[in-house]
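First the structure, in the form of structure tokens, and then the observations on it.
Apart from one protein chain that is not included, each protein chain of the complex appears where it belongs.
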């Protein structure tokens, strides 16, 4: 099957040299809009951030060159490390489970026998559509720290004491992770679903004739066929998790509580609440480096597992 | 395996699948339903402990408050324009670039692709001020172009299209078309596009929803009421010191209705493309 060698380089074609050149020209042409647009709108902000990392600036006054001072301040700030730790923990709690549940849901949604497909699809995707204002209010009520809060009431039924969702170390993280999971699982499901739909039914049918079990079908057909999509979701969700911002902002608001602060929230506070654009930019650069390292490792691992 | 055995197994797994989907749907929809409930209640009912769980009587009042406070339909129209144009543009540009990365050979391809991925890794929050400077230099303040054009930059979309095309468009098909004398663009247009319709539908859904719900950037560049997108306009429902949550959530709720319509339309494309593809192969 052609699909199996997806990640590899294309085999050399029999076509003439001029065809090759044509291909190259077309290739550059087709990808050029991105780079042109990026050069106009994306490049300057990045260079600007990088420059700011070495300046002291409050956003309104004069800039002052301070060398690596900002990086030193950030790396010596225990709160930065706390924020990084929080980000990692919430990645494990909120983002990783999405991928697994997303595949399962997509698989269920894709099974031929299911009726009400449209209904289930749209309902699973609904959280992505729900605006943050509503999410903030609804989750605020559900994660109320007092006994009558929805989650505390549920826990109470099992004889568990009420949790301080808005102030305790693990309560805040659990609440934010739940919100992240809830908002994004449907999104990943839709992505997987698109991948699953492209797998021809004949493959499964042939496998069934050969007497394959469901598990074998998943292991030998679904997963390998989905590999590029899985790599895609692992990659994008890793970046998303390390740049986690909206959900903690919604949940802990502008109190920037240490239990729930993430790296991006930390840099956002530096820039837009404390007007310290230098340290904020330095944080952005450090985070960027961390993301490069982690996503490289991640893709390597995903490549290996999915193979 | 006997036939009856398989049948039993099938029923069990079917039940399981339905149960799973029902639970997931309930959990996913519930907060949304609650938003609707709050959109039909007044503040005191929203804040009650335990909160209202069935729709109240303020549906009309709340929404007419919304319309009296902001130009709701004008802003919806702006959002439709912005989200539609940005989505269409992204579908075209990303599929073209994704096709190039998946099926064409050219020097530096891998490095350029990695470069695109790297752009996703930069936290975007600090770009606000420099990006704003560019928009003012272009004279695009209060202009919907300020949302649409930067919205066309979509590394995510390129990555997605590249993955999808590489796994679903067989090289043999591309080669065969070439031998038949198809130009590269024809290979993209006549061969690739029809196969990747589910990928289009997915990207369209995601992009449209994203642009529709985005407000951080539009807030910065749209300052004139006439240019407001719906999310910017909805901000106008929040008063300095006194909050009418019923009204705010009413506006918020009705602003998601067009999204549901768009989803259903694209979902149709999603399903029909599947059957079409099956017939073809």
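Going in written order, the chains are labelled A and B, and every chain counts its residues from 1.
By definition in this document, a residue touches a chain if its C-beta (ideal position, glycine included) is under 8 Å from a C-beta of that chain, and two chains touch if they have at least 3 such contacts.
As a convention for this text, contacts and distances are computed from a predicted model.
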Tell me the UniProt protein name of the chain this structure doesn't show, selecting from "Thioesterase", "Cellobiose transport system substrate-binding protein", "Formate dehydrogenase subunit gamma" or "Outer membrane protein beta-barrel domain-containing protein". "Cellobiose transport system substrate-binding protein"
In the full complex, which of B:138, B:177 or B:260 touches the chain missing from this view? B:138
For the chain not shown, which residue from B:27, B:80, B:219 or B:260 touches it across the whole complex? B:219
Would you mind spotting which of B:39, B:102, B:148 or B:161 touches the chain that isn't drawn? B:148
Please give every residue of chain B in contact with the chain that is not shown. 42-44, 46-49, 51, 85, 88-89, 91-93, 128-129, 132-133, 136-143, 145, 148-149, 189, 193-194, 197, 219-220, 223-225, 235-236, 238-244, 269
Please output the residues of chain A touching the missing chain, sorted low to high. 58-61, 73, 77, 79, 137, 140-141, 144-146, 164, 166-168, 254-258, 270, 272-276, 278-279
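FYI, only the chains that are shown with their structure count from here on.
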How big is the gap, in whole Å, between where the Cα atoms of chain A centre and where those of chain B centre? 15
For chain A, which residues are in contact with chain B within the complex? 2-3, 6-7, 9-11, 13, 15, 19-20, 22-28, 30-31, 33-35, 37-38, 40-42, 44-46, 48-49, 52, 59, 104-105, 108-109, 111, 113-114, 117-135, 137-139, 141-142, 148, 182, 185-187, 190-191, 193-195, 197-198, 200-202, 211, 214, 225, 227-229, 231-232, 235-236, 239, 243, 245, 264, 267-268, 271, 277, 280-281, 284, 287-288, 291-292, 295
Within their complex, state which residues of chain B touch chain A. 1, 10, 13-14, 17-18, 20-21, 24-25, 27-29, 31-32, 34-35, 38, 46, 49-51, 93, 96-97, 99-101, 103-107, 109, 112, 116-127, 129-131, 133-134, 149-150, 152-156, 158-160, 163-164, 166-168, 170-172, 175, 178, 184-185, 188, 198-199, 201-202, 205-206, 209, 213, 231, 234, 245, 248-249, 252-253, 255-256, 259-260, 263-264, 267, 270-271, 274, 277-278, 281
